[in-house]
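Structure provided below as structure tokens; questions to follow.
One protein chain omitted, others in place.
Should a chain be cited, it is by its letter among A, B and C, assigned in written order, with residues numbered from 1 in that chain.
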Amino acid sequence: MKYTANEMMALSAGRMIKDGDIVFAGTGLSILAATAAKRIYAPKSVVFFETGGIDPTLDEMPMAVADLRTMSGAALNSGLIESFSIVGHKKLHTIAFLGAAQIDRYGNLNTTCIGDYHRPEVRFSGSGGANDVASLASSVITFMKHEKKRFVEKLHYMTSVGWYKGYDSRSKLGLKRGGVYGVVTNLCVMKFDEITKEIYLAEVYPGVSIEDVVKNTGFEIDTSRAVESSPPTEKELRILREEVDPQKLVL
Amino acid sequence: MKYTANEMMALSAGRMIKDGDIVFAGTGLSILAATAAKRIYAPKSVVFFETGGIDPTLDEMPMAVADLRTMSGAALNSGLIESFSIVGHKKLHTIAFLGAAQIDRYGNLNTTCIGDYHRPEVRFSGSGGANDVASLASSVITFMKHEKKRFVEKLHYMTSVGWYKGYDSRSKLGLKRGGVYGVVTNLCVMKFDEITKEIYLAEVYPGVSIEDVVKNTGFEIDTSRAVESSPPTEKELRILREEVDPQKLVL
Amino acid sequence: MGKTSDISDKVMTVEEAVHRFIKDGIQLSIGGFTVTRNPMAIVYEIIRQKIKNLHVVCHSQGQALDVLIGAGCVKRLEIAYGGNGRYAPTCIRFRRAAQNGEIELEDYSNYQMSLRFLAGALGIPFMATKSGLGSDILNIEGFPKEIRGTGKVAKEKFVVMQNPFNDGEDNVVLVPALNPDVALIHAQYVGEDGTVRIKGLTFADVEQAKSADVVIVTCEEIVPTSYIRAEPNLNSLPNFFVDAIIKVPYGAHPTACYGFYDYDPKYLNMYRKMASDDNLFREYLEEWVFSISSHNQYLNKVGAERLFSIKANPVVGYAVGLDRK
Partner (left out) sequence: MGKTSDISDKVMTVEEAVHRFIKDGIQLSIGGFTVTRNPMAIVYEIIRQKIKNLHVVCHSQGQALDVLIGAGCVKRLEIAYGGNGRYAPTCIRFRRAAQNGEIELEDYSNYQMSLRFLAGALGIPFMATKSGLGSDILNIEGFPKEIRGTGKVAKEKFVVMQNPFNDGEDNVVLVPALNPDVALIHAQYVGEDGTVRIKGLTFADVEQAKSADVVIVTCEEIVPTSYIRAEPNLNSLPNFFVDAIIKVPYGAHPTACYGFYDYDPKYLNMYRKMASDDNLFREYLEEWVFSISSHNQYLNKVGAERLFSIKANPVVGYAVGLDRK
């Protein structure tokens, strides 16, 4: 069965969700991943949005986290403070999906600007809730377009802290929980070394070579642990296409 | 027209409320005073409770601030944090009614205990929200039974801060607004000197002598400014009896 | 989607909930306020199961706390107010225990305690407030020095600091977060999806629940998911904060539950009388707690006539014209 990179990405990320996880979603791929996971692997997981929408029915795909579709049929319609207090709640295992313009080898993210902060070449939207979930969630999964200019040695601006400078540097900042679990790109899945907290290539998608990954990554990367990803199953694709995004707004 | 001390107290306190005041009420006399004021002098005043009930209809008298009657027909049913944020809101002129077991010459109050704190002779309910409104409200009005043992040189426990040690000592603590406006007893109304913040006798009720007040007060008190209170009018009494507490739960 | 969680593993009896979650010596947070929405059914069961040495934290508590203290379950208490409104301006057994030095007692104010729960709910170590400056709440510590920083007792009762965003003199009080082991909440509704809805005033119940490690919710009704989700603005807690759900109609009796029933003046007056005498209080416990095997039996003992007399008018939410003296 044929499938697109977007579908592979949504499913790769969805597979990382465990049943019972409380999933912080944005728009786009993250909502696909979260809702696919809920329907396929993790029926007891709960999807919520930084805007305060807790477990909406999502009969249609939201185009923004403030979309009315994050409110409809929800368990709670609350607000930002309630939502971030869920992200950081020690009783919950919270998984957050983020995207970024730049990422470094420790999974730190830039969603603020390219160039000097005070007079940027390109200005992006800013942190929104990204810094907060990177600081507070149990675990972060990041979606990236796999390009050399995005996988960089040094971020132009560190909007959101991943493993900071590696080893226990994150914890020393005062961030006692969380960190980045995985990076899902259009080529591969990357994870982080348990000790050094440096990124490594964990999976390459079927049809992608390790070299493809290396030449699109702006820093040296450990590829010794790479395996090939399982391709999407028919069931996964069917649910994704027919139930999760039938309007084809993201796929 | 005959009237009781309770009626005189409720009306004396009610007369201190200005139109538009946001009035923090407890139970008993304070609710009589607040609702009488709203019906007679201050139709735009709003009554609310520390429990989070904002402007309930009060068709029946509540017997506790958590009484269901503080919820019914309200503008908002919220909670304690919302309520105390109203008490201290700089945009609002908030008046709070308090009662106490002991009061000193600066209007500081004790609602915690008689005797040593760690092994009290008599334990009372504690602060509840009293300390908070004494700290945060624009103005406090205190109801007291006028007895020597209650008007004391030194409180056994300072639950709620009035003018603290007089002059600008309250402000120096960090409490930039508020303070006690008046004390309403079964004999008289007392206020506080603008400079020294010491209590003085402002009004004695009809039929009460200044001597009655002096001999029931446990410290020396300035009586030079005392005038006689206006007795309740027929209208005031009628509204109080027929509309505010028809079930005679407090009166 | 619309698929909702299975709550079959959370629905249980009061006996099971207490047995599983309420251990000797835990820090326990009690929801409700004085005479309203006290989680009585659970509290009676805690007494029956003879749980001891509880460290109770609350803002203004009435009936639930007083019975627990009277039954000797409480060792340590952080509180702002112990009273039952005009039925007991100071709770009787609470007063007695304080006067006799039978409990370790620490006084805060209502706002302080609420902010402490909020800090716990937000996962931050403290909240700032102006409440308390200059007062004996700050100056006098109730807990002995040696228990500071042990168990769930905060290392400091308060910290007063200068506001770093102001050059002028500007003190604020930092109150330490609370994260109790268990919170007890009585709500009107729980959905079949586990969503909790408290109607009327919420007091600090939501903050108390979210600050706790374990949340036990008793409720008047379990309602269909479609009903509770038709109005998400009315809901108080999502299912993932809740660990035990027990349907106990009249589970807050003799305290009130908005839209369902009023407080029971006759019971509260009887309680005040019996609580005022040690022998009578032992009788009270025997008769109303220990010899009762279920909440239904308790309600039978209260009697249908009394329960009907306190039934709330569904429009105004309380029992209109109830004799409350």
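Here is the rule we use: contacts are C-beta pairs under 8 Å (C-beta built on N, C-alpha and C of every residue); 3 or more make two chains touch, one makes a residue touch a chain.
Keep in mind that what you see is a predicted model, and the values were worked out from it rather than measured.
Touched by the hidden chain within the whole complex are the displayed chains A, B, C. Touch with the chain omitted from the figure is made, among A:104, A:132, A:203 or A:236, by A:132. Touch with the chain omitted from the figure is made, among B:18, B:89 or B:118, by B:89.
In the complete assembly, the contact with the undisplayed chain comes from C:174, out of C:11, C:174 or C:223.
By the touch rule set out above, chain A reaches the unshown chain at residues 27-28, 50-53, 59-60, 62-73, 77-81, 84, 88, 112-113, 117-132, 134-136, 157-161, 164, 170, 172-175, 247, 249.
Listed here are the chain B residues that touch the chain not shown: 22, 35, 38-39, 43-44, 46, 48, 54-55, 57-59, 71, 73-77, 81, 85-86, 88-92, 136. Although one chain is not shown, part of chain C still touches it, namely residues 119, 122-130, 149, 154-156, 159, 161, 163-167, 170, 172, 174, 176-177, 199-200, 231, 233-234.
We take it that only the chains that are shown with their structure count from here on.
Each chain gets a centre from the mean of its Cα atoms; for chain A and chain B, those two points are 56 Å apart.
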